[in-house]
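Excluded from the complex is one protein chain; the other protein chains are retained at their positions.
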Amino acid sequence: MISVKISEEKINPTNSYGEVTDPGVGGTVQFVGTVRNQTKGKKVLRLEFEAYESMAIKEMNKIAETIVAQWSATHVSIHHRVGTLEIKDIAVIISVATPHRKVAFEACQYAINTLKERVPIWKKEIFEDGEVWVAAHP
Amino acid sequence: MISVKISEEKINPTNSYGEVTDPGVGGTVQFVGTVRNQTKGKKVLRLEFEAYESMAIKEMNKIAETIVAQWSATHVSIHHRVGTLEIKDIAVIISVATPHRKVAFEACQYAINTLKERVPIWKKEIFEDGEVWVAAHP
Amino acid sequence: MKIRLRAFGIAKDILKSGVVELDEDQIQTTGDVKSYLSKAYPEFDDLLTFSLAVRDEYQEDDYMLAENDEVIVIPPVSGG
Partner (left out) sequence: MKIRLRAFGIAKDILKSGVVELDEDQIQTTGDVKSYLSKAYPEFDDLLTFSLAVRDEYQEDDYMLAENDEVIVIPPVSGG
């Protein structure tokens, strides 16, 4: 089962886990990405996430489908928040449930790496003295 | 910060995540081990977990300390349930928060592998027609 | 050719709008759109990279555009 979602609602690890578990699953690996309070020592006030939603959902589905096909994952959930996020808010949760735990680690790591490379979502860090689109410039 | 616990209480991913996150942490990897409904095709009714508690806590602390030392993890939480667990109950949750996500995957995988090798906890599977201490025999 | 640009993130700031309508004879491919953007908005060349998508898929530079296509301008992504 694949669950892919982008929303402004808060997300939490227990809900994400609930989406991938079933009585036949023995091991689940989750990645949780959190809004940090600083970037290179500079205090971040909050973040704004923006998505090109239809394509982001499509790319997230590709990641989930690859995981099911290549790592025999039983269930995959990828949820990303958009809108204004405060420090310590969760931006993304990826959960991968597989029959064998080793591949769950590999698959979950593949998912977050590929999401950060390809999925059209952008974050802007808001500082006291300005704002910056993360990773835009070399 | 290290949190290591063995208890009969239910455990959940959000609480475990809450123990390792702080405003400076960007990425958390969690492993959740769940009670499965079958072993080699045979229906499991429930499980009973038993621990040699003082030594299990000591071994779990060693794992957490190794992760902090070798992978520069910021926070580690390892909680294991004991007593009678029903199908779909969570038996163990390990959460590792690090500044860089790659090492969080490695460290979390090291933690569950080492826990399964060294920590004195035993599980008995209860079937309709008997019970078996898991992994006791070749 | 008539196309519509739709921009996100810093690309929207550079274009000063999320949507820009273009009608440029020299634009036939996504590669032509990239050249046009670099010339018309030099700030695009300061970016680490930027990509174009059509119909919700990343497209290489040789992708042939059709009249009234919507071209998505994708600056470096930073989700997660």
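For clarity, chains are labelled A, B and C in written order, and residue numbers in each chain start from 1.
Here is the rule we use: contacts are C-beta pairs under 8 Å (C-beta built on N, C-alpha and C of every residue); 3 or more make two chains touch, one makes a residue touch a chain.
Model, not experiment: these values are computed from the prediction.
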item	value
Missing chain: touched chains present in the view	B
Contact partner of the left-out chain, one of B:K43, B:H100 or B:K116	B:K116
Options B:E50, B:E65, B:D89 or B:E106, residue touching the unrepresented chain	B:E50
Touch residues of chain B, complete complex, unshown partner	33, 49-52, 54-56, 58, 80, 91-92, 112, 115-124, 133-138
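As a convention for this text, only the chains that are shown with their structure count from here on.
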item	value
Most centrally placed chain, judged by C-alpha centres	A
Length of the line joining the C-alpha centres of chain A and chain B, rounded to whole Å	23
Multi-chain contact residues (two or more partners), chain B	none
